[in-house]
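Apart from one protein chain that is not included, each protein chain of the complex appears where it belongs.
On to chain A.
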Amino acid sequence: MGREQPQQEQEGEPASMAYAVEQLVAVNPYNPDILPDLEDYVNQQVASQTYSLDANLCLLRLYQFEPDRMSTQIVARILVKALMAMPAPDFSLCLFLISERVQMEEQFKTLIVLSHYLETARFRQFWDEAAKNRHILEVVPGFEQAIQAYAVHVLSLTYQKTPRSILAEAINIEGLSLEKFLEHQVANCGWILEKGQGNGQLIVLPYSEFNHPELKKSSADNVPLEHITRIFPILG
């Protein structure tokens, strides 16, 4: 199917194109004619480092309705973008809409393996496998940073203080780059560096209700206002 995009359109305002597509998805999603727009939108998300789950699910649905029109290249991009959205379960949501047959293709098997490693916090294996498959991942700018953000998220849920080596392995940064990274986090994200066991360094992660359970607000005994209104007549 020949879908030639004139050069001008691609150089046009991405923001208005995004708005137009989001409108389509909201108002007229069950329409085979919007498929080309949705595909262009995927490419735009990749280029401008933005992301729209709704639009991508809409496209995957259309591919499901008309398998002949599916572009595996676009699907691969959607999946990479979904990986970058972790810890959100977007990757699984996308897989639910992709037939088993298609999932058997090499590049999808690889992406599924990568997702598996991330879901089970096996960061070392993840980065090893990612290095072997740069060609799939390089296509999407911002991939590394997104995964590093996810790694930091999981570490922050789990640790109050984590050894530097654990962090380094999780985000795949070492040496000088790691120093710079830590500097940035200390300056902007409330990280603290402490001396650890032996010659090690400990990284103190920011307080949250997840790694400081005592901070968790006990919501169990909160009584909603509507229930109290029941006894207003009695209280007089």
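The rule is simple: contacts are C-beta pairs under 8 Å (C-beta built on N, C-alpha and C of every residue); 3 or more make two chains touch, one makes a residue touch a chain; residues count from 1.
Keep this in mind: contacts and distances are computed from a predicted model.
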UniProt protein name of the chain not shown, from "Eukaryotic translation initiation factor 3 subunit L", "Vacuolar cation/proton exchanger", "Cell cycle checkpoint protein RAD1" or "NADPH:adrenodoxin oxidoreductase, mitochondrial": "Eukaryotic translation initiation factor 3 subunit L"
Chain not shown: contacting residue from A:Ser92, A:Gln145 or A:Ser177: A:Ser92
Across the whole complex, the chain not displayed is touched by chain A residues 29-32, 53-54, 57-58, 60-61, 64-67, 87-89, 92-93, 95-97, 99-100, 116, 119-124, 154-155, 157-163, 166, 196-197, 202, 209-214, 216, 218, 220-223, 227-228, 230-231, 234
